[in-house]
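Below is the structure I would like to discuss, written out as structure tokens.
Excluded from the complex is one protein chain; the other protein chains are retained at their positions.
And then subunit A:
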Amino acid sequence: MANWLRISSRTVANHIKKRMNKEFMGGAVHVNQSSGLWWGLNRGGPVSDRNRRHMDPLAWNRATLLCVQRFKTTLAEKQHDSFLSSDSDDDNQSVDFPGGKVSYTSEMSFISESSQTRVPCYRVLEDDGDLISDCDFQQVSKEDAVKMYSNMVTLQIMDNIFYEAQRQGRISFYLTSAGEEAISIASAAALSEQDIILPQYREPGVLLWRGFTLQEFADQCFGNKADYGKGRQMPIHYGSKKHNFFTISSPIATQLPQAAGIAYSLKMDNKKACVVSYIGDGGTSEGDFHAGLNFAAVMEAPVIFFCRNNGWAISTNVSEQFRSDGIVVKGRAYGIRSIRVDGNDALAVYSAVSAAREMAINEQRPILIEALTYRVGHHSTSDDSTKYRQLDEIVYWKKARNPVNRFRNWVQNIGWWSEQQETQLRNSVRKQLLEAIQVAEKTEKPPLSELFTDVYDHPPSNLEEQEKHLRETVTRHPKDYPSDISV
């Protein structure tokens, strides 16, 4: 049984890969409600009023299936008009306005506030980890798959142990990625080292994939002198230039227009790389979400906006956050190609991000990915989510819809992972983490001089004076200062 599965999924995968390579950028629209890859390409043409009334996405897609054209940014404007002139049904006389030609109609109809069916969600694995038959996905090598799985386990254990450390008072704060391990690891796996990451704060998995060590994570959380952030920020605010991972900044959604700006720099430099910026469902309510997406579209910047829709923004449920069909539908409002993906399906996330990256770089355009998932943990160590949601809801997602278990079933069924390796890995990671924490806890805090550096490029004279003054004071009155201040 397992053999058959292996062969068929591989041949299927190869077949799909060939097809995908051919029609990747093109107009292939694969309509498969439950599990297929749904590329609802924006044809750019006007929606006739009849379609508008029904808003049946299936019907519309059948029409677009017939026009398979390569979609190039530079041709977009022209396609607008040519589509219009070739379409001869409906009362299709057009009228000119700034922004282009538009057809008019004398039947008044309002575009519905929502379509009859929600945008379907792309997934490749069933909940139990079985590969869905006849699906589209980007094949993963054994090495990558094993690394992805190991990283997901490592992230899970790291979260548990650091969370406990906070509870024990050893660090002041922590927040977990519980339930979202597939998102950060699988998306990172689909990118290259040159792609620039602007995280929100629930994506340490991306850093983990890129080689950040458990010791480096621990050092930042303890704010010691080995911390790359020199003890300047709260725990989990990681940053590493060598890993192209921008230092985490607390205000929500500010990274979105910044990402568009960085992508613009990459574009000016003609780099074969893109920017990937992460945001939660709550963050999309910020003004910066609008500015970032709108700008990226106008500037044709190679940036992937990855939204982790985990259902909760601290205690605010998505039903109180927005009235749209999630985030994916907002992409079209900005002229941005978008996809909704099952965020707990590592293979689906991997495929979607791979595809998005190709489009972003080769077509120089932004892409929006909405990954549906669930925030299993509390918002942070400062939160107790049982106060605003049901305990059995949390337990359900933790047990039955766990992304780590799901992926494990897949790698095990393929024969790339075993129970023995599982036990070994978990024990080893746990041991390493406990050691890392011990080492980080014992490491000295940053020296006094680091209080004053990096405010400016060169230290100004007033800060040099203040530092000198402070050193003198500490030396003269050692009893008034803690003993672990290294002067």
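Everything that follows uses one rule, which is that contacts are C-beta pairs under 8 Å (C-beta built on N, C-alpha and C of every residue); 3 or more make two chains touch, one makes a residue touch a chain; residues count from 1.
As a working rule, contacts and distances are computed from a predicted model.
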item: Listed names "Transcription factor TGA1", "SKP1-like protein", "Pyruvate dehydrogenase E1 component subunit beta" or "Nuclear cap-binding protein subunit 2", with the criterion being the UniProt name of the chain not displayed; value: "Pyruvate dehydrogenase E1 component subunit beta"
item: Selected from A:Gln139, A:Asn160 or A:Thr247 as touching the chain missing from the view; value: A:Thr247
item: Options A:Ser265, A:Ser315, A:Asn362 or A:Ser486, residue touching the unrepresented chain; value: A:Ser265
item: Option from A:Val298, A:Val395 or A:Val487 whose C-beta touches the chain left out; value: A:Val298
item: Residues of subunit A (touch criterion as defined above) contacting the omitted chain; value: 196, 198, 227-230, 232-233, 237, 239-241, 246-247, 249-251, 254, 256-262, 264-266, 268, 287-288, 290-292, 294-295, 298, 450, 453-457, 460-462
